[in-house]
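My questions all concern the structure below.
Removed: one protein chain of the complex. Kept in place: all other protein chains.
== subunit A ==
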């Protein structure tokens, strides 16, 4: 410490005693104070939530693990108060692929591994741009070939497809086809000639005006009545088309919101630089619009995945359908809770991963928090 003295004032500068180091802001107690009890309202909320957890968690843990049966059959399980996990192990294959022939199960498995690999590459940001888009476009085709069989592989009829495989396939094809379709509908509604505009508005409002269940019923039950017998499109294809239309109408409205948010100056600047109007829309406006509406777009994708569970009402045995079927197996009657718990867990896992990825995407890019 340097002592500064002044000749005019004989007072000497006396530094205050050094303050002790600030109380450590880390450690469990401080964490609790900062995060859970930083005010009376927060304290009250925390206490209530902790109470609920203390009440629910022991019951859950008992049911999930302590009282649960991990080995055995239906008889053993019925004697126990806990969950019956052998039921889930035994049913995993049918939950994943439905009534798909089990000797060919490696084919959907390969497609599944390809999907996981692509998901990893995408989430970890290893591929981008053109490669990314073409890989995602190629994946459904690859999966359809692997699952359905072509190029000399045994053909597996679409009525045998089911389980989680079917749910993911419906959602994946639905998203991949409905986003471009949605962009076109939005552009048609925003920039189109009066006729195109009217057609796009008509399509969007018609589809948005009816619930998805109605559309599924129309395509599955009513459509075959109006088509000549020679033109029987199979049930799965009709339902996929119905879901694409439904999703596209909603995507179009989301994307239109993005288009409206782009200032006019962008178009004017681009045209002034001599870029053609079409290229302006495609390379200047649309990418910016999509970036603006990323959160709702991801939301629509998650919603579409969850909506695939509705196909059970038109007789497709998707993941939820197989869950219901598994719980009705005469050998394993009475384990509905386990079945639905597992279903909820799988749906949550997939939807949560999607929403995490969505958040990561938002943080990227010029408007994002980091780059």
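Here is the rule we use: a contact is a pair of C-beta atoms (placed from the backbone, for glycine too) under 8 Å apart; a residue touches a chain by one contact, two chains touch by 3 or more; residues count from 1.
What we mean here is this: contacts and distances are computed from a predicted model.
Only one of "General L-amino acid transport system substrate-binding protein", "Glutamyl-tRNA(Gln) amidotransferase subunit A", "Membrane protein" or "Glycolate oxidase" fits the UniProt record of the hidden chain, and that name is "General L-amino acid transport system substrate-binding protein". In the complete complex, the hidden chain is touched by one of A:200, A:322 or A:343, namely A:322.
When the full complex is taken into account, the listed residue touching the unshown chain is A:97, out of A:83, A:97 or A:143. Against the chain not shown here, subunit A presents residues 78-79, 90-91, 93-94, 97-102, 157, 159-160, 217, 220-222, 224-225, 229, 232, 235, 312-317, 321-322, 324-326, 328-331, 333-334, 336.
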